[in-house]
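Read through the structure below, which is laid out as C-alpha cells, and then see the notes.
The full complex has more chains than appear here; those shown keep their coordinates.
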C-alpha cells in the first residue's frame, strides 16, 4: 500500500504556490505539513486529493487488489477547513449519508454511525441537527466521517482547530489506531499532533519563487 | 447514489418546501395574466397553454442556481468530487432529486391552472403531458448553469441568463405540441417527439456539461 | 422616409459601432502597455523575462 | 530530430511572449490591409445599381450580411478556443475566447441594427419575433452573458474554463440561427450565397458583398489579435503586481518571526 507524490507543482489563481514536491508514504506511515499561514499547506492537500488540478506532476496510488491506474483520490478521505455536513440534517443522517455515499475501499470496513459518534465522544447527541452543535462538536462529528467508511489514506487539514484538549487526545488516538491498521495519514497542522514517527514537511510558500506564465 | 437521492429529497422537503414555493410562483404568474388580457375567455383559453408553459419555465428557474452552491459552501462538494462514481452520474442523480422536489409539483399543479385559464380538457391534458416530458430538460439544462455558478461568488441571476436561451427550444416545442393537440390540422406527435428527443439529448448533455464545469471550477 | 435614410442609418450605425470597438481596443492597449512600462520602470520584472544586457554574466 | 523540432516550434508559438512578438509584427500590416479592403468594398457597394425589387436598400445587405456572418464566425472561433482551453489547457486559448466575446457582441449588434433598419422599409416593422431574428437576439444575449460571467470571476484561469463549458453548450444556437429560415417559414430571406448547390445571387451583388465580407473578416482578426495582446498585457501587469506584493509579504513575515 503506497501513496506516491511525484514532482507536484500547483498554482492558485495565477501564481505557482509550490514546485516539484515529491514524497512516498507506505502503509502505517504519516506525514505532517507545517509552515506559516499562506505557505501552501491546504493547497498541497487539495492537489493530493485531486480537488485542485496540479500544474505538473502526479499522485499515484498503489495497493494489492486495485487497478494500477486507479485515481489516488479514491483511496483518500479528505477533511478540509469546512465540515461537509448539512446543518438541517441530524448528525446521524449526515453520517449515514456519507457512509453509504463514500463506501468502503477494498481492504477494510467502516464502523457503524453510532460507534463513530461514540468514538469521538459524542454518542449521545447524534440525533441533534448538525447546526445545533458548537464549533468543536461540529469538528468532532466531521472527524467521525472518517470512521464510518474505510479509506486507507486520511488527508487532514488542521483537524484539531477549535478542539479542546481532551478531544485532541481522542483524535491522536484515532489517528494512531488508523496508522496501526496500516493506514496512511497526511495532515497539515499548526499544533503538534502527538504522532511519534511522523515525518515532517515544512512548506516555504513563495520562497520557492513565483514564476508567471505570462 | 440512492443515498444521495434521498438526502437531496429530504433537504428539499425539510428546508421549507421547494415544491410549495415553485407552485405558488407558478400560480401567481398565471393568475396575473388575466389582468392583462382582460376577461376575454376565448382569448384566455387560446393563450392558456403558452402562459402555463411560461409560468412553469420561470418557476423552474427559482432555486436552480443553488443546486450545487449549498454543497460547495459546506464542503460536501469536495467529497462528492473525490468519489469514484462517474461525476456525470452523480449530477444526474442530483438533477433527478431536484426535479422530483421542484419540477414534478409544477406538473401536478398545472391542470388546476389550466382551469384558471379556461382551457378545455384536451388542452389541459396535452399541456400536462408536455410539461411532464419537458420540465426534466429544464432541470438538466439548469444543472449546467448551476455547475458554472459554483465558481461564482454569487450565482443567482447570472445562471438564469446563461440557462434561459438554451431553454427556448424546450419552450417552443412544448407549447407547439400543446397547441397541436387542440388545433385541428396540426399533428400532435411531431413536436411532441421532438420535445422527447430534446429532453433525452439534454439528459445526456446536461450532466456531462455540468460534470465538466464542476471539475474545472474546483480550486 | 426615403430609402436613402435607411441606408445612411445602416452604414452610420455600423461605422459607429465598429469605430467604438476599434477605439476601445486601441485605448485599452495603450493603457496596458503604459502600466507595463511603469512597472518596468519601478524595477519589477518577470522572472522568466530575459535579463537586460548588463546583468548577463 | 525532426519531431523535437516540430514540438519546440509549437511550444514556441504557444508561448505568450512569442505571440506578443508575432502580434506586434503583423498587426500594422493587418490594419493596413483591412483599411484597403474596406475602401474597395465601400466603393463597389455604392458603384453598383440597386435591386429592382428591393430598391436601393439592397445596399444595406453589404453591411448586414457580413456582420451577420461574422457574428456566427466569432462564436465558432470562441468555441474552437474553448476546446483549446478544456482539452489542452492552453493559456492562449483562454485569452482568445475572452478577447473575442466583446467583438462578437459588437458584430451581432451591427447585424441586429442593420437588419432592423432594413426590415422597416421591407417588412414595414422594425422587429418581428421570427425564428431568425430571435435566434440572433439570443446569440447577442449569450455574448453579453459570457462577458458578464468573465467579469464576475476574478480568477481568470477558472473563468476561462467555466465559460468554455458554456460556450460549447451554447454552440447549439449556431445551427439554429443558420437553418432557422429553412426549418420554420419566416419573413427572413433564406440563404442564397452560401448554400448547397451553388450561389443563386446575381453577380452584381455578389462582388461587393464578398469584398465587404472579406473586409469585415480582416477587421475581426485584426481586432481579435489586438485584443488578445491587450489581455496578455493585462494579465502580465496583474501577475507582476501580485508578485511584488508577495515578495514584500515574504520580507515582513520573516521580520515578524524574528521579532517574536
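Note that the chains are named A, B, C and D in the order they appear, and that numbering of residues resets to 1 at the start of each chain.
As a working rule, a contact is a pair of C-beta atoms (placed from the backbone, for glycine too) under 8 Å apart; a residue touches a chain by one contact, two chains touch by 3 or more.
Just so it is clear, the model here is predicted, and its values are computed rather than measured.
Chemist: Note down how many copies of every displayed chain the full complex holds, formula style.
Modeler: Written as a formula over the shown labels, the complex is A x2, B x2, C x1, D x1.
Keep in mind that, in the parts below, only the chains that are shown with their structure count from here on.
Chemist: Please flag the chain sitting at the greatest distance from subunit C, going by CA centroids.
Modeler: Of all the other chains, the one whose centre lies farthest from subunit C is A.
Chemist: Distance from the CA centroid of subunit A to that of subunit D, rounded to the nearest Å?
Modeler: Whole-Å distance between the two chain centres: 45.
Chemist: With chain centres taken as the means of their Cα atoms, state the distance from subunit B to subunit D in Å.
Modeler: 32
Chemist: Where in subunit D do residues touch two or more of the other chains?
Modeler: Where subunit D meets two or more other chains at a single residue, that happens at 155, 236, 239-240, 243.
Chemist: Give me the residues of subunit A that touch two or more other chains.
Modeler: Each of 210, 212, 214 in subunit A touches at least two other chains.
Chemist: State the interface residues of subunit C toward subunit D in the complex, per the touch definition above.
Modeler: 1, 3-4, 6-7, 9-11, 13-14, 17-18, 20-22, 24-26, 28-29, 32-33, 35-36, 39, 44-46, 49
Chemist: Which of the residues in subunit B come into contact with subunit D in the complex?
Modeler: 144, 147-148, 151-154, 158, 161-162, 164-166, 168-169, 205, 209, 212-213, 216-217, 219
Chemist: So in the complex, which bits of subunit D are touching subunit B?
Modeler: Interface residues on the subunit D side: 86, 134, 138, 141-142, 144-145, 148-149, 152-153, 155, 158-159, 161-166, 168-170, 172-173, 176.
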